[in-house]
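The complex appears here without one of its protein chains, the remainder shown in place.
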Amino acid sequence: MKREVPLAIVFICGTFMAFQYFVPHYISAAIYQNALNWTIIVGIFTLVVGIGSLVDLHYDRIRFRKDSWKYSIVTLVSLVLMTVIGLSSPNAIQNPRGLFMMIYFYVLSPVIATMFALLAFFIASAAFRAFRARNVLASLLLLSAMIVMLGRIPIGDMLTGWLPEGLRFSDIARYILDYPNTAAKRAIYIGVGLGVAATSLKIILGIERTWLGGGQ
Amino acid sequence: MQLVTFGDLIWMTSAAFLTFCIFSFLFRDNPFYRFAEHLTVGVSAGYWIAILYHTSLTDLWLEPLGASFKALGHPEGSIIAKIGVILLNLTPGLLGLLMFSRFFSKTSWISRWSIAFYLGISCGVELPLFLQSFVVRQVAANMIDPRAIFSVMGADLTVLFNYGNSTLLFWQGFGQLIILVGSMCGLAYFYFSAEHKGFMGGAAKIGIWILMLGFGATFGYTVMSRISLLIGRFNYLIGWVSAIGDYFRI
Partner (left out) sequence: MTQAFWHKIMDIDRRWIYLVIGIVTFVPMLRYIGMPVQITSEVKSVYDRIESLQPGTIVMVPMEFDPATAAELQPMSRAILRHCFSRNLKVLSTAFMIDGVVLIENDLKVIAAEYGKVYGKDYVYLGYKPYMEVVLLNMGENFRKPFPKDYYGNKLDDLPMMKGVNNYSNLACIVNVNGTSGADFWINYANGRYGAPLALGVTAVMATDYYAFLQSKQIFGLIGGLKGAAEYEKLIGRNKDIANRSMDAVSVAHVFIILFIIIGNIAFFATGREKRI
């Protein structure tokens, strides 16, 4: 019951959706559309469960005075405030001068953007400390990287503009992107496609059951 | 020039302050960074709840459900059909609510039904489409006629040997050959069911060279991507300083 019913649900839903692709009948299409809509609704609740887990984690930290518990207060207070502001009126998310939008543009947005901007510093540090031409393959990777880097910026053409067409950095970079890069990514995508198909089939047939989690 | 109000300036300054809080992590981990990080986590979660409610939950579930209950009060239509519509609208919400059973250890197994539904739909949909787009279409695009490639390369070589100007078609043809052979060799590299010896070993070796060229290109672009993100923040900070200057008429 606890494992059999979910496995049956996966099998029925998965098989129907896989076969529906080949069945243009209007009843099949109607069930297909409704099934997709149901999935979106279930998905909404799944995201809310994720937020619930976050609240659980931080509440736990505050209750048992774990490491960084004071910052957890900041998290929970800001969560509650933002939720109240966002749900306070039907137009809360559309009013450009409203509190919700202002917090989005001047609190949430800059922090997320800056967190990712830190990566520029880390990649510079990694370029200096970790990118080593230890062997032929690593050297090939670095050479390809440097040619593409120079080929995609104006300085690259300024440095090699005097060379005949086909030998400039931009031309070689374009060649690497159009041919070896395409070949490499094609091989990866074919592998990914086969992997996704195999995993989907395993889940539908009940061979892959890790998603059920532990316990009975 | 847009006029900056004092309120806008306060908000912009708070954004700049938070930006510097995050940048301070480059020096070392500190309370300002931790504060900004935790504030964002909370604000982000609240933002998600508001957006999910206003854009998705109301018009996909709450409103249709409300309408189907209201329809019970109308005289037209059979009661069985109306109850059927109510059940059709109620079921996905119930499935979604079952997800909350995960928070209670005794009833957490019920959430498997909702997960099973979502997983079944996703897997069923992905199976034919990933095969079509990622495998069939890609393999089809790789079916390049080698005779066409060699004839183009040969024609250009003839021009070269006669001291003519190369049209670079030789290299384009060679590139097509790289795609044709390189993709297969790349796949050979990832095929671990056969030992990489002899012909297979040679193919795998060519494959890894092609893969390294591809990854190098990706790394080169990654650098541009990361630098662009930093430029975005610097653009904001320059805008903030300009706004201060505009406000105080500097």
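Points to keep in mind about this one:
By written order: A and B. Residues from 1 in each chain.
In this section, a residue touches a chain if its C-beta (ideal position, glycine included) is under 8 Å from a C-beta of that chain, and two chains touch if they have at least 3 such contacts.
The shown structure was predicted, so the numbers you read here are calculated from the model rather than taken from an experiment.
Counting contacts over the entire complex, the absent chain touches A, B.
Shown as candidates are A:A8, A:V55, A:I153 or A:L201; the residue that touches the absent chain is A:I153.
Against the chain not shown here, chain A presents residues 21, 29, 32-33, 36-37, 39-40, 43-44, 47, 90, 93-94, 96, 101, 104-105, 108-110, 112-113, 115-117, 120-121, 123-125, 127-133, 142, 146, 149-150, 152-155, 157-158, 170, 174, 177-178, 181-182, 185-186, 189. Counting the whole complex, the residues of chain B in touch with the unshown chain are 26-27, 44, 47-48, 51-52, 55-56, 59-60, 63-64, 121-122, 125-126, 129-130, 132-134, 137-138, 140-141, 179, 214, 217-218, 221-225, 227-235, 238.
We take it that only the chains that are shown with their structure count from here on.
Annotation: 5 Å between the Cα-based centres of chain A and chain B.
Interface of chain B with chain A (complex): residues 11-12, 14-16, 18-19, 21-23, 25-26, 34-57, 60-61, 88, 91-93, 95-97, 99-100, 102-103, 108-109, 112-131, 133-135, 138-139, 141-142, 166, 168, 171, 175-176, 178-179, 181-187, 189-190, 207-224, 226-227, 229-230, 232-233, 236.
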